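Working notes for the structure below.
Note that this complex is displayed minus one protein chain, with the remaining chains in position.
For chain A:
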Amino acid sequence: MNRKGMFLFLLIISVCFLSGCWSKRELTDLAFISAYSLDLTEEGNYEATVQVISPGNITSGLQGGGGGSSSPPVIVYSVTGENLSDMDALITKKLSRTPYYAHTDLVVISEELAKKEGLPPILDELDRDIEFRTTTTVVIAKETKAKDLLTTLTGTDRVPATNIVKMLDTTEKALGENVRVNVHELITQVTSKGKEPVLPGFTLKGDPMQGKTVKSVQSTELEAAPEADGLAMFKEGKLIDWIEGETARGTLWTLDKIKTTIVSTSWEKEKKAIAYKVMRQKTKVSATLTKGKPKLSISTRAEGDIAEVKVPVDLTDPHVIKKIEKELEKEIKSEIEKAVQQAQKDKSDIFGFGEVVHRTDPKAWKKLEKEWDDRTFAELDVDVKVEALIRRTGLVNNSLHTTLKKEEK
């Protein structure tokens, strides 16, 4: 390389530096938004609320934490506007740093907004935005303002958004009455003709005003705390009804979303005498069409252990086990049937039966499609088959009741 070549080389190198640090964002210039909520104001506008992490307070106990529990880990800002992008820009009037949505865990939509306006108007921006992830969880604020779920401080997980998402995960796994749905799934379900979405509901137990202060999380019993509560049922993008309790679990059975759950059944007039822990389950939904009339069948196969026995039962007897299995099957079947009945009553195909029919007979579906929700689905014949298998009886065979009863004799 001669001197000319060297000069050229230096020129090329310097080009790299001319751009500066293009689109560089230091961590200290970003406002990490952990949760985003939408309410409907009285005038009919949106009210967007962002939950911004204050990094210095979140890692108390670490170096230089300083604040610790004396200052809240998040700060909440609200803004009202006509559309989401507008509010995005307006919120910077209150923020010292650039709002950053890539780490947003949670979107809360208020019940009122979901009922009146429906989901489609707000989902577009969430889908289109570059930063915003479509894997973000969506929940509905039930009987409370969506903002209140964001302002309420939580205990175990200090970031309220993380707390709600984790709570949802845990309850979906252990109880099976709630289901985690993200923006992407929600959009595909809203746009699908053969399936309507369900979204988990969250309510706030306690006083929202008390929940805002750090004092609330300094006591062992929180002044206000979010709680998972039911499933919101949608039709054509609008919230129409809530599914609660066992019916909600029946919905998850049908959706094949149950991981583990406890099913209790009565035994010799004692209510909920035997508890059964489902460890594995598989639910299949299939459709048969006779003369263009569809018939759906749901078959569930559950495997699990005996979790609890309140009455004396001889668990060493295979006949008894068989009998318990039969009782459990009845119990699960009734849960599923309840769920199907409610969906049919509300004329909302939350189970995706339409999609099943579509897959089975695409040609027939073309005819059924138009009147699916309002007529065909509502009058659909659904056959439920449940098979429950008891694999183990937990750590012990017979319960102490059985032993006691034998001694009495």
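In the analysis below, contacts are C-beta pairs under 8 Å (C-beta built on N, C-alpha and C of every residue); 3 or more make two chains touch, one makes a residue touch a chain; residues count from 1.
In this text, contacts and distances are computed from a predicted model.
Not shown: a single chain whose UniProt protein name, out of "HEAT repeat-containing protein", "Thiamine permease", "NADH-quinone oxidoreductase subunit D" or "Spore gernimation protein KB", is "Spore gernimation protein KB".
Of the listed positions A:Ala102, A:Ala174 or A:Met209, the one in contact with the omitted chain in the full complex is A:Ala102.
Interface note for the absent chain: among A:Thr28, A:Ser96, A:Thr156 or A:Thr290, the touching residue is A:Thr28. Those residues of chain A that touch the chain absent from the view are 1-3, 6, 16-17, 19-28, 30, 32, 34, 53, 55-56, 58-59, 62-65, 100, 102-103, 105, 131, 133, 159, 162.
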